[in-house]
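Working notes, beginning with the structure itself.
Only one protein chain is missing; all other protein chains are in place.
Coming up: chain A.
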Amino acid sequence: MTTGRNRVGWTIFFALAREEWRLHTRLFGGWRFVCFPFLIAALSLGASVALVETGTAARTIVDGLHLLVFGFGLYCGTAGFAGSDMLENVFGRLSLVLSTATALPLSRRRMLGVFLLKDGLFYGLVFVLPMAVAVVPLVGLSADLPVAVGALWLSLSLTFAAGMVLTVAMIAARTRGVPTWGIALAALTVIVGVGVTGHTASARDALVPLHGSWPAVAGLALTTVFVGIVSLVAYDPAYSRPSRTASDRFARISDALPVGQDALVAKALLDLARSSGGVWKPFVSVSILFALVAAMVGLVREITGIEPAPGIFFGGVLGLSAFTTYNWLTQFDSLEAYLAYPVSIAAVFRAKRTAFVAVGAPTAALPYLVAVVWFEATLFDAVAGAAILAGYALYYYGLTVYVAGFDPNEFLFDAVRFALFTVGVAVALVPTLVAGFVVVPPSTELAAALVCTGVGFGVVGYVLSSRAGPRWEERYRAGTQ
């Protein structure tokens, strides 16, 4: 009996894995997807070499990698937690095995467990393993290298799995009727509690198994497994949300907008506001980014004694929230759906840009203000950082829209598009971060130059986003998308 159940479990696992593989190779073309891990490896290696050359301690690099991987796990968690509408939609549309499970004699709880196991292994191989080559410049080319890469991979994988388990825990809590705000409050209490009781360093160490003791590593592994199992048991497969109603707000929002394509903008804003997690989703995403950057700044200061100019540093990095905000704005519609109406694809993109500004400005501005106050930025630094934040966010937005069109989430697995996006981001961000680390506090001249740079990149972003419409319209009408 048990053998039969195991066989079914493996059958599901391999069917899901095969489906995942075909999904990505079909979406992006085989070689573009196969190249993706190599691209991640090259980026990790390049970043690691650059950090070593600039005198960054090995411990800082390893801790930073773990923070990054944990953030990635948490981001997956955010999608499940704040965007369960999106998750259900993605499950149903893209996974034939998952969507047909309701017609088969299979437990949905079991399906979710196997699905997460498959996803964990998939990301562990495609993302985390290539990231582990960052250890090469730290240990050099020696006989110990394979062991060092393997150890870092296992360590990163465990940290990533811990993040993923949070996903399951939060989804399970939602299916048991715990409201989103309740889960957010609990998470906030834990974070604040750790900070207030002075356990930040302990929490950080716990998430870096490579540097931990064996009992600590075993503790993290067992906790991850335990929370995962409890969450799966707690997950209510029969959970379904009652139908939701809403009063008519479309006309009011549409009339209040002082721009063209107001109906398209109003629809985008309402879709975002009413999907699970509401308008807070982009804030949650940017908060994770903020927390990671703040932790990195603290880490670097603690180890090297260097502290960057907070305005410039946070302005440059928080601009990346443009990607996550745009991602949320495109989760609840598709370009094809608009083709039944007398609107052009260019008009749809223009409307998305307006919605992006409306949502993205407060989303990025709030954590930026917290950063400049918390890290005590000077006036010049804060002003320069604000200009960088606005300009770079528009630039990153334009870059995302131009390269990825309406599917920013999917292009993460396309090596060519991802490489283009990464180079585009690096061109703006790397020199800015270097300036933020070297000239502290920034001089008047540097601040003025950075303000001009922010404006310049903002103009480039505007142009890119304007050209994205005709570019994607041409592709859709050719039938190649």
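Here, a residue touches a chain if its C-beta (ideal position, glycine included) is under 8 Å from a C-beta of that chain, and two chains touch if they have at least 3 such contacts; residues count from 1.
Here, contacts and distances are computed from a predicted model.
One subunit of the complex is not drawn; among "ABC transporter ATP-binding protein", "ParA family protein", "Monovalent cation/proton antiporter, MnhG/PhaG subunit" or "Putative ABC transport system permease protein", its UniProt record names it "ABC transporter ATP-binding protein". Touching the missing chain, out of A:Arg204, A:Lys267, A:Lys281 or A:Arg353, is residue A:Lys267. Counting over the whole complex, chain A has residues 85, 89, 241, 243-251, 254, 262-264, 266-267, 270-271, 273-275, 332-334, 336-337, 339-344, 476-479 touching the chain that is not drawn.
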